[in-house]
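Let's look at subunit A:
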Amino acid sequence: MGKTFTPLILPLLVLGMALVPVIGSRALVQDLFMVLCLLVLALNWNMLAGFAGLVSVGQQAFVGIGAYAMFASVILWGMDPLAGLLVGGLVAMALAVPVAFFTFRLNGAYFAIGTWVVADIARLAFSQWKALGGGTGTSLPKGAAQEMLGVATVRGLIGGSKAAAVDALTYWLALALVVVLLLASWAFLRSRMGLGLQAVRDNALAARAVGVDPLRLKALVFLLTAFGTGICGGLLFIQIGRISPGAAFSLLDWTAFVIFIVVIGGIGTLPGPVIGVLVFYGLERLLADYGTVYLIVLGLIGIAIMLFARRGLWGGFVQRTGLDPLPLSHAAPAAPAPTRS
Partner candidate 1 sequence: MSALLEIRGLTAHYGDFQALFGVDLALERGEVMAIIGANGAGKTTLMRAITGIARVSGGSVALAGRRLDRLAAPDILRAGVSMVPEGRRLFPSLTVEENLLIGAHARRGSGFWTLARLYDLFPILRERRQQPATALSGGQQQMVAIGRALMSNPDVLLCDELSLGLAPVVIREIYAAFPTIRDSGTAITVVEQDIGQALKIADHVHCMMEGRITLSGRPDTLSRDAIHNAYFGVHA
Partner candidate 2 sequence: MIWLDTLVQGLMLGGLYALFAAGLSLVFGIMRLVNLAHGDLIVLGAYLILGIGTVTGLNPFVAALLALPVMFALGWLLQGALLNRVLGEDILPPLLVTFGLSVVVQNALLIGFSADSRKLPVGPIDAQSLPLGPVTVGVMPLLTLVSAVLVIVVLNQIFYRTALGRAFRATSDDPVTAQLMGIRPRSIFAMATGIALVVATIAALYLGARANFDPSIGPARLLYAFEAVIIGGLGSLWGTLAGGLVIGVAQAFGAALNPEWQVLVGHLAFVAVLLVRPRGLFPRAND
């Protein structure tokens, strides 16, 4: 039942989401853009912490690096912001290599601290980049986003101002990123690598005994998620238009919220981040006028989930109902007719 249901509803959902810039207000587009970006970050963090067991609290490093690399591409090297996105992802992935070399020496919980220190180092180092405004930051040149590849096409498609077209384009890119990431995550987890990763998560000793190299798999996931997070960082700051070390390397915005989203939705499950981001958005709307109370509620929910429903909303749902519309499992091949006497 679930198997015929899922492939049908997902494209419909994506189609509905894609229509938002055509029928919705600009404010809604901007709101949902932020939600989609948080979902991208959440999908990456979930892959890292939920599947590879790498609990990082320093992913803001790759958001900031991606954003700064995009800014550098546009401002210093005169590239199109879209090309800058790719540069951002690649630079983030390249810098993830030395980061992994350092942080992988730290075990368990201290890995988290190590990634946090690295993110702070990145923030402080980029504050020294005077060409990009140093500690105070800088803005994208006037018109850079509006002259971006594809903006004219989008304008032809939906009309409206250039700024609205930029919003629509970044929104669609974020939506596309979400879809691609969801599909890629699903494919990865069902691949040989994904199977090995789940084996390591269950029992590292046994995994090594059947030939799985935990370190290699974890390093691979670390690099891939740095790439995804870096691209998302670039995209976020095309839309925001202004960068500063504090904003680009914000622990609260790019990691803390993301962790709560994943934990509330269900860590180590594919749909978990999606559910989590919906709850997060709902709460944000509900408590929009009480900034600090909102954060307290979020913290309390996170604690409550860990105490009473460790698998999160989605994990709890799957456990209770036995339904899993997005199964990661491999069914055994149909057995040949039994030949035992």
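We adopt the following convention: contacts are C-beta pairs under 8 Å (C-beta built on N, C-alpha and C of every residue); 3 or more make two chains touch, one makes a residue touch a chain; residues count from 1.
A quick word on the picks: all candidates are chains of the complex that A comes from, given by their letters.
Nothing here was measured: the structure is a model prediction, and the numbers come from that model.
K.L.:
Can you pick out the candidate among 1 or 2 that touches subunit A in this complex?
P.N.:
Candidate 2 is the one in contact with subunit A.
K.L.:
Tell me, which parts of subunit A touch candidate 2 in their complex?
P.N.:
49, 55, 57, 102, 105-106, 108-110, 112-114, 116-117, 120-121, 124-125, 127-128, 135, 251, 256, 259-260, 263, 267, 292-293, 295-296, 298-303, 306-307, 310
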